[in-house]
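The structure is given below, and queries will be raised subsequently.
The complex is shown incomplete by one protein chain, all other protein chains being positioned as in the whole.
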Amino acid sequence: MTEEERHFQDRVDADEKIEPKDWMPEGYRKTLIRQIAQHAHSEVVGQLPEGNWITRAPTLERKAILLAKVQDEAGHGLYLYCAAETLGISRDELTEKLLDGSMKYSSIFNYPTLNWADIGAVGWLVDGAAIMNQVPLQRTSYGPYSRAMIRICKEESFHQRQGYDIMMKMAKGTPEQKRMAQDAMNRFWYPALMMFGPSDKDSVHSAQSMAWKIKINTNDELRQKFVDQTVPQAEYLGLTIPDPDLKWNEETGHYDFSEPDWSEFYEVLKGNGPCNTERLEARRKAWDDGAWVRDGLMAHAEKRAARRTAAE
Amino acid sequence: MTEEERHFQDRVDADEKIEPKDWMPEGYRKTLIRQIAQHAHSEVVGQLPEGNWITRAPTLERKAILLAKVQDEAGHGLYLYCAAETLGISRDELTEKLLDGSMKYSSIFNYPTLNWADIGAVGWLVDGAAIMNQVPLQRTSYGPYSRAMIRICKEESFHQRQGYDIMMKMAKGTPEQKRMAQDAMNRFWYPALMMFGPSDKDSVHSAQSMAWKIKINTNDELRQKFVDQTVPQAEYLGLTIPDPDLKWNEETGHYDFSEPDWSEFYEVLKGNGPCNTERLEARRKAWDDGAWVRDGLMAHAEKRAARRTAAE
Amino acid sequence: MDTALFEFCLRMGDNTLVLGHRVSEWCGHAPVLEEDIALANTALDLIGQTQFWLGLAGEVEGKGRDADTLAFRRDAWDFRSVLLVEQPNGDFGQTMMRQFLFDAWQSLMLDRLKDSSDVRVKAIAEKASKEVAYHLDRSRDTVVGLGDGTAESHSRMQAALDKLYPYVGELFGADEIDAEIAERGIAPLPADLRGAYDALIADIMAEATLTIPDSRWTHTGGRDGTRHSEHLGHMLTEMQWLQRAYPDARW
Partner (left out) sequence: MDTALFEFCLRMGDNTLVLGHRVSEWCGHAPVLEEDIALANTALDLIGQTQFWLGLAGEVEGKGRDADTLAFRRDAWDFRSVLLVEQPNGDFGQTMMRQFLFDAWQSLMLDRLKDSSDVRVKAIAEKASKEVAYHLDRSRDTVVGLGDGTAESHSRMQAALDKLYPYVGELFGADEIDAEIAERGIAPLPADLRGAYDALIADIMAEATLTIPDSRWTHTGGRDGTRHSEHLGHMLTEMQWLQRAYPDARW
């Protein structure tokens, strides 16, 4: 370890925030860019599965709530891209990396939303898992990232409550609505568990990220915490978790549960999820179709600046 | 009149059919091309308002019937383009003229289909008016046209009965269905009357076309015949024709009726109908998007021919 | 029943409902993230306004239909939206041109409705006009920016204006309902807004280097429900699906 590196690690250890102009190890910068950008991309791509139901939302109020939520997500994408930009990479560069497949977004968004209860499940389970990941990151070592996470977590927990509220209405509704809720539960449970990533035992990067306080808890800790929190909620809703081996373990004080099918996880990561192609196609199309708009607005801004200069 | 012209007119007067290789006046050829092509274009564009409801047809049988009908219409388009081609112009040339607006199609297809009863009204009123125009044309002087019309009329009268059958189901159905039927009637009555064209008193071309037996009856005759035929059918359905002045005239043995709003007719002709833009856009898009398909199949056919030649 | 007021509320609320739906179709597909946010925000405001207008319509009707019932259980012919807002999104330029042409009208209308003799109408107008002032700022800037941008963006915006302008006139239509509503001081005669509207869009189009078509000829049939576009029916299949498929459910 060099002097600089030691000094840096000391600051991290002392819970000081690292700011954009501070010296930082190249690996720290790269890992942070990858992590923040992936999170930003997830917010952007995450608009799509929910957007899929905006035009079919069953009431005006539900439509408004969903619009507000998707708007928030785009906003989160914006904060996070800004945080990533403080590390010396532009939003356009990051977008290109998303579109050419060299950067990822959360695999959960490669699953389809197939009935209205899925919108509840996305809020309750997916945002729930996301918050579980994000809450500790409010204490992450990188200042801009930490501040973005504080802002995001506040809104996310609101979204989660809204999702749970939809599930409640569905689970207490007509038989068809109950069936929708259970169907959503069946399809989203394991993908939600996968959101915490494979067990850290299998990950080489985790130790370094934890030392740098880019990562605060292990994947398995967070997953367990999520299960422990979610099972009673599901019971309250009267929904069955699609895991026959799920049960309370008196000894550990936690629920025992089945691992998701990690081969599915790796398939989705490889591009073989149910919606990978659609999601990336939709984002590429938005980007390509929007080129003339970005160019047009840029050209106008330049003309206006030139006119102002000429007038001075 | 030259010798040739006189001879030609004599043949027409004697009800002989003129065939592609026979001599014919340039005006006869031009008028026929315009008339046949406009009819062909109408069949093609006419797929669109009905196609608009194929994906929403209320039963499998109704969907099948409608598909069969639209298929027939495309087939009619094909016969008619073939008949026009015998006059020395290609289908592609005619298509270009449709797409650049220099040739017309029947204005009726610039009206939207807005509820399921419209599909009935199109069959009953629009096909009904078309048949009224077409039946006499089975006796038209140009052989290929006459033969195409014979074939077409057989299918069209079948379509008209199907349309009437839909209207019957609607008019005898629930209050909402009755309302749909009446709504369709309200919107299609006057446009159907316009299908016969303005009064011949105002048309300079009519006399020549009638002498050539390209046109057999006057527009006003056909319109009256259509009204006389349709009013009792509407009464049987329990539908109100949207014309307060419509009444039986004992003296003439015909119904008196109000003229359509001819200024609307001319607006639609100018391109200002409710759907002119959509219809032409749809056809242009089909043509442009299909260019690679036509080119590809052509290239393949040439390759295959070349391979066959090489193998000989 | 106060038919004129009921119809007036439907005209206001169906416009915002249909346009809000159209704008919401953009969700996740905009040219840049800021636009995703802005479009979602516009849609959200419009849906919110719909709740007020259709809520008031239901109250005036007095038959127990609430805003949701009116939004999700009427067929196309009972809608009173103008054809302009039913038009498909097209490209981003067409969407923003449609938005501007509507925002300009809506801002003038709401401004006058703040003096409505009906306190409920007045209250909705007061709330909505703030939102719409913001929409207008945005759509105006975008129309100007893209009109006076590159050659391509200019020609796309001109095409959008040419395509949509023949739907503008319907906003200023006049029938017995309008006459009664104006007489009772609930709203101005739509035609009274035309002068200010023309002046506003002339200014903006000049700045955007775009040419307003000569002809004032206009499509009609939406605001009186006599002949909607084919687009509306397709929109409703999506919009109303859940309510139609599960009529007994509460959401």
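Before moving on, here are some points about what is shown:
As written, the chain order gives the labels A, B and C, with residue 1 at the start of each chain.
Operating definition for what follows: a residue touches a chain if its C-beta (ideal position, glycine included) is under 8 Å from a C-beta of that chain, and two chains touch if they have at least 3 such contacts.
Keep in mind that this is a model prediction, so the values were computed, not measured.
Counting contacts over the entire complex, the absent chain touches A, B, C.
The residue from A:5, A:61, A:93 or A:183 that touches the chain not shown here is A:183. Touching the missing chain, out of B:2, B:59 or B:102, is residue B:59. Check A:115, A:140, A:162 or A:219 against the missing chain and you find that the one touching it is A:115. In the full complex, chain B contacts the hidden chain through residues 44-45, 47-48, 50-51, 54-64, 67-68, 70-71, 74-75, 77-78, 81, 91, 116, 166, 169, 173-174, 176-177, 282, 285-287, 289-301, 303.
In the full complex, chain A contacts the hidden chain through residues 49, 52, 56, 112-115, 176, 179, 183, 186-187, 267, 272, 274-275, 277-278. Seen across the whole complex, the unshown chain contacts chain C at 75, 234, 236-238, 240-241, 244-245.
By definition in this document, only the chains that are shown with their structure count from here on.
The greatest centre-to-centre distance from chain A, using averaged C-alpha positions, is reached by B.
Each chain gets one centre point, the mean of its Cα atoms, and the points for chain B and chain C are 36 Å apart. Residues of chain C found to touch two or more other chains are absent.
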